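Only one protein chain is missing; all other protein chains are in place.
Take a look at subunit A:
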Amino acid sequence: MAASRGRRLLWHGRCWFSQTESADPSQPPDSLYPPIVASATAKSKAAKRRRLEHFNQRVHSAASIEEKLRLYGLLQRPKYMVYPQTFALNADRWYRSFTKTVFVPGLPPRAPSTGAEAPGAVAPEAAKTPEGAGGAAKAPEPGTVTPEAAKTPESAAGAAPCLDMGELRSLACDALLQESFYQNKKRPFLYRDQDHTPGPFLTQLVSTLAAFLSGRNPLLAASSLDLKPEVNYYWHHGEEVVVHGHRKGRVDPVRFQIDDNPHLQIRVPKQLPEIVPLESDLGDVPVIDHKPSKLPLFKKQYENKVFIGSKVADPCCYGHTQFHLIPDKLNRERFVRAHLEDQIEVLYRANGIASLFAWTAAQAMYQGFWSEADVTRPFVSQAVVTDGKYFAFFCYQLNTLALTVETIQNNPRKNICWGTDSKPLYDVVEDGSVKGFNDGVLLQLVHFLLNRPKEL
C-alpha cells in the first residue's frame, strides 16, 4: 500500500489529470504504519467509495466559490436537459419528483411587515370610502387572489403607506396601451407574436413599477435588473444503470441540467426572508417509477453550468423576482385545440417550479452550499409566469440541495413551491382603452415587488 500516498493516477475516469495529493492529514504519533485504506484504482466498490470521498474532499476544501463550482461541474457525462417551458403532459409532477418539491396551491400568507401597512391603509380607506370591499382588497389574503371587480377609488391625501391603486393602474394601462395600441409597429413576424407586444409590455411594466415602488422598498432601490439573462443549474438525483457503450452495466447517478432564459429578473443584495421554517413538511413529493426519458427528456453532454444571471463577484447575488414569458408555440389556443385544457395550468406550474428551483439552487451554490454541504438557511425567490395576458404567481423556498443517492437517504427536508392559477390582467384592449382591468392581479404583482427582509 505504498501507493496510497504519493501520486494518484487516473481518478474517476480518463479526463482527470494526475496530481499530487494535497497536504496529508498528520499521522497520530502512536501508529508506526500508514493507515490501511481501500485501493484507489481497483475495480471494487470500496475503491469507488474512496474515489468519491476524495472528490468530496476536494470540493469541500476548494479555495473559492468559482473553484468549487468548477470542480463540481468538472466531469462531463450525458445528462437530461430539463426545459422549464415544456409541452410534456403532467410535466409538473415529474419536475417535482426530480427536485424534491412540494407544491402548495395558493400563495403563502404575507409577512407581518406588509401586514402592518394594511391596518394603516384600511383605516383611512374605510373612513373615506363606503365600500367595504375596497378595504378588503388591502388585507392579507392567504390563498387565492380574488379579482376585485369594484375599482378601488384613489386614496388621495391618505396615509403614506397606502398603495395608490389608481396610479399603479394608470402605469400598467399606459404600458399596455403603448405597446399594443399607440406605437405603430409592423406586423409581427411569423410565430414571433410574443416578441412583438407582450415582451415589451412586460419589460416596460416591470421597470416602471420597480422604479415607482423603490421608494417603499429599499431593496428595490439597490437591485439590479437583468433583461433576458441566463440561469443554469446542474444536479444529480437518483441512480440508473448505463445502458450501452463502453461503460455499460455501471451504476451512475442521473444527471440533470436546466438552462433557462427568463424574460426579466431582479437580483438584490440581501436575501428574502424565509416563509416557513427549514424543516417544515407541507405535503408529499410524487414518486415516479419510470425513467426520466419517458417524459420525454433527452440526454446530451455539454458544459455543466451553474449561473444565476451574473458571476459570483456581483454583490447582488440573491434573487428577488423572475418574469417568464410563455413562447408562441405553447400558447393557450393550441392546448384548447388539442383538447388539453388542464395542461395549461401544468405548463405554468412546471415553468415556475423548474425555473425557481434552478435559480434558488444556483444562488445557494454561489454561497458555497452543495449537495454534500446542505443549506443552513432557506433560499426564497419569486416568479411571475405570463403570456402577456394571463399571469400566474409562484413563490419558492429551497430547503435542501441534497438530492443525490447518498445524501437523500437521511434527508427529511423538502423544497416547497407555492403557486396560483393563471388569471387575466385585462379582458381586451380596444380603441385606446383597456377593458376589464383586474386590480387583484396588479395588486399581487405589486406585493411581490414589495417583498423584502424584515429589517428593511
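Heads up, the rule we're going with is that a residue touches a chain if its C-beta (ideal position, glycine included) is under 8 Å from a C-beta of that chain, and two chains touch if they have at least 3 such contacts; residues count from 1.
Note that contacts and distances are computed from a predicted model.
*Asks:* When you check the chain that is not on display against UniProt, which of "Protein YIPF", "Large ribosomal subunit protein mL37", "GATOR2 complex protein WDR24" or "Palmitoyltransferase" does it turn out to be?
*Replies:* So, among "Protein YIPF", "Large ribosomal subunit protein mL37", "GATOR2 complex protein WDR24" or "Palmitoyltransferase", the name matching the hidden chain's UniProt entry is "Large ribosomal subunit protein mL37".
*Asks:* Which residue among A:105, A:215 or A:296 touches the omitted chain?
*Replies:* Once the missing chain is taken into account, the touching residue is A:215.
*Asks:* Which residue among A:56, A:204, A:261 or A:280 touches the omitted chain?
*Replies:* A:204
*Asks:* Going by the contact rule already stated, which one of A:37, A:52 or A:227 would touch the omitted chain in the full complex?
*Replies:* Looking across A:37, A:52 or A:227, the contact with the absent chain belongs to A:227.
*Asks:* What is the set of subunit A residues that contact the non-displayed chain in the whole complex?
*Replies:* 171, 174-175, 178, 181-185, 200, 204, 207-208, 210-212, 214-215, 221, 224-227, 229-230, 232, 305, 307, 310-311, 313-315, 432
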